[in-house]
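Only a single protein chain was left out; the remaining protein chains are all shown in position.
Take a look at chain A:
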Amino acid sequence: MSNLFASGYICPLDKNNVDTDQIIPKQFLSSIERFGFEDALFYDWRYLADGSPNPDFVLNQPKYQGANILLSRRNFGCGSSREHAPWALQQYGFGVIIAESFADIFASNCLNNGILLIRLPADTLNCLFVQAEQRSAIWIIDLEQQRLFSDDGQSMSFDIDADARERLLNRLDFICCSEQLSDRISHFEQHRSAQQPWLQGC
């Protein structure tokens, strides 16, 4: 089972350019903690002005309760660099996001939190949207094989950057790897001080 990255239902969020201000609005950014953001996810869409759940929003619909794969469109995660966005998605339960494309900083942030981003072409996404609207299938994500399987017999492959795949599969500690190069960093710093003495600190 080790090659199964995740499995579960898909929740469709049919929008382009879902920005990080929508994923988690500013009022939740004043926390100094890394946890406790699940209720803040998509806050302005998820709750009405009086604080009650917005029944029209997809996350609140009964059939998508417990979904752990989020499906969206183009340029997902654009805007602010706030890592609170992947924290909120993950703490709500989304470990995988499928979209046509992702904004750069958001993609790095997801990788650093172990969230798998899957990029699929628009026509494949269209099919997934149709199916997700029915919430018919459970999808299994095999990262090693780079394939998505459904329990009703469908399957499709996806591309992923080799480095991202490696880090997700091995859950590598991001800082440890660079720390092991400490001597190289020190060497670089000496060279830098000699070549560009004006770059000293304050």
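FYI, a contact is a pair of C-beta atoms (placed from the backbone, for glycine too) under 8 Å apart; a residue touches a chain by one contact, two chains touch by 3 or more; residues count from 1.
As a working rule, contacts and distances are computed from a predicted model.
Trainee: Given that one chain of this complex has been left out, which of "3-isopropylmalate dehydratase large subunit", "Glutamyl-tRNA(Gln) amidotransferase subunit A", "Cysteine desulfurase" or "Sensor histidine kinase" is its protein name according to UniProt?
Mentor: "3-isopropylmalate dehydratase large subunit"
Trainee: Write the list of chain A residues that the hidden chain touches.
Mentor: Residues 15-17, 19, 21-22, 25-27, 29-34, 44, 49, 73-75, 78-83, 86, 101, 103-105, 108-109, 112-113, 161-163, 166, 174-175, 177-179, 181-182, 184-185, 188-189, 192, 196-202 of chain A touch the chain absent from view.
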